[in-house]
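For this view, one protein chain was removed and the others were kept in their places.
We just call them A and B in the order they show up, numbering each chain from 1.
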Amino acid sequence: MKKFFAQTYLWILLALLYAPIIIIGIFSFTEAKVLGNWTGFSTKLYTSLFSGRVGGGLLSAIENTFTIAIIAAAVSTVLGSIAAIGIHNMRGKKRQIITLFNNIPMLNPDIITGISLFLLFITMGISQGYMTVVLAHIAFCTPYVVLSVMPRLQQMNPNIYEAALDLGATPFQALRKVIIPEIRPGMISGFILAFTLSIDDFAVTIFTKGNEGLETLSTFIYADARKGGLTPELRPLSTIIFVTVLILLIIINVRARRAERKQNI
Amino acid sequence: MKFIRNIFTFLSRRSSWAIPYTLFLGMFVALPLVLIVIFSFTTNQGEFSLINFEKFVTQPEAVNTFVYSIGIALVTTFLCILLGYPAAYILSNKNLNRSQTTVMLFILPMWINILVRTLATVALFDFVHLPLGEGALIFGMVYNFLPFMIYPIYNTLQKMDHSLIEAAEDLGAKPSIVFWKVVVPLSMPGVTSGIMMVFMPTISTFAIAELLTMNNIKLFGTTIQENINNGMWNYGAALSLIMLVIIGITSLFSDSEEQSQNEGGII
Partner (left out) sequence: MTGNDSIIKIEHLSKAFGDKVVLDDINLSIRRGEFITLLGPSGCGKTTLLRMIAGFLKPDSGVILMEGSDISNVPPHRRPLNTVFQRYALFPHLNVYDNIAFGLKLNKVQSSEIETRIRKALKMVSMTDYEDRDVNSLSGGQQQRVAIARAIVNRPKVLLLDEPLAALDLKMRKDMQMELKQMHQELGITFIYVTHDQEEALTLSDTVVVMSDGKIQQIGTPIDIYNEPVNSFVADFIGESNILNGTMIKDREVEFIGHTFECVDEGFGHNTPVDVVVRPEDIYIIANTENAKFTGVVKSCIFKGVHYEMFVETDNGYELMLQDYNAFEVGSTVGMFIKPSDIHVMQKERTCNIFEGKMISSTDVEILGGQFQCADCGLQEGDNIYATVNFECVELMDNKEDGTVIGEVEFILYKGNHYHLTVLTDSGEKVYVDTNDIWDKGDIVGISVNISDLHISKRV
């Protein structure tokens, strides 16, 4: 009986949490301009989203979002993995300080990260646009890569690097043939994480994108919503984003759980 | 020659591999924060001044927005605890819930674009013909940040040593006593962490308030953004610093290590 009430509570809460997204998902399959009107099943919004007939730069916003995310995630993964190896081999005070600074972007509210980077770019006289957005995204993604590579290094038998040297590998060969294969799962998780965070970001992007008309999905949605219109094509787009994130997260979780299970054996 | 060899040994020491990232952190994390402080205490001519803070204190509108934002953040945080704690408790209790998938479902929305989630709320209010405004704002905030409350509490409850509960029962405590005297105190680190993770983004949001209230209600984050957009960088920086101080005070109550763990939670 207790269990019944408990489960009911959970499902009511979940229904509330997911209701808005489900409504958007359902109404992405109808043509009506105004949300809430059902004018029969149609995939027209999806086709018009992909055919490029939508104006207002939605397509270029999609393109920007994905290229920025890929570049930022790739650079963060390289930078963060090298940094993690370095931090792993540090001791004492130095290590504490760098860990503290690594945590700052994760603890800071996005708006502060965004404004602080905005101030940095104007102070340095860097004109803002694609490059500054990429740099900003690298700045807040890399800590998460460090965080996901670190446990792999801690689980690693510390002697295997030495074993490689002992068998005649140069330090660089030891890195390439032994350390990287060992931390690869952490690097992949870190990459996926950085990628999702970058795609998701709104607050940092809006302060660092400049005035040259660069838009990512988030800023496009924001601008569009402020106009009060809400382009109907945003409904299929939100649905697609939701499903993509869902799939990526399931992948990360399955990987994590598999690694955990492997470790327990 | 010796110099080159020294460089080589230096690079082969693996602790020096953190140097590029250390420089990066200095440039893109430490320096920008320093800049916020510098801009706050200077005029747009670059002279030291407290004028930005004077302006904040003397403008009733800014102070009102500030107080109102804290109020909204407090209400949101309170509602999140009220709704989230029972959910976290049920999820972590093996007698009430065994499904990992349900846990996943609660955590998932943490990772969906905040604007998409907000638009969805707007859509929901449209759909059921409810007016946008303060009610929608609070609903949207709770809807956006509830998972950030559930997850850390769930996490601490999950890690809690179950034998402590059995020990309390063994010593003759009634279930309600066990809950209030053992479970709740032990889950406090999760609750404080959750408060941080809800209060901090609620007080710092912008954009979503405009969307949820049709531009009728302004929050502190929006004020900051407007000032920055209108070229009032020094004043905007000062307002950001005020927000940072508020957040800094809140974070004194929470263990930052625990929190960074929870943010990276799902991986």
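As a convention for this text, a contact is a pair of C-beta atoms (placed from the backbone, for glycine too) under 8 Å apart; a residue touches a chain by one contact, two chains touch by 3 or more.
Keep in mind that this is a model prediction, so the values were computed, not measured.
Within the full complex, the chain left out of the display contacts the shown chains A.
In the complete complex, the residue from A:A164, A:I192 or A:L214 that touches the missing chain is A:A164. Residues of chain A in contact with the chain left out of this view: 157, 159-160, 162-171, 173-174, 177-178, 181-182.
In this section, only the chains that are shown with their structure count from here on.
Chain A and chain B have centres, each the mean of its CA atoms, that are 17 Å apart.
Remark: chain A residues 2-3, 6-7, 9-10, 13-14, 16-21, 23-24, 27, 34-36, 79-80, 82-83, 85-91, 94, 98, 101-107, 109-113, 115-120, 122-123, 135-136, 138-139, 142, 144, 146-148, 171, 189, 193, 196, 199-200, 202-203, 206-207, 217-218, 221-222, 225-226, 230, 234, 238, 241-242, 245-246, 249, 252-253, 256 touch chain B in the complex. Within the complex formed with chain A, the chain B residues making contact are 12-22, 24-33, 35-36, 39, 83, 86-87, 90-91, 93, 95-97, 102, 104-106, 108-109, 111-117, 119-124, 126-127, 143, 146-147, 200-201, 203-207, 210-211, 221, 224-225, 228, 233, 236-237, 240, 243-244, 247, 251, 256, 259-260, 263-264, 266-267.
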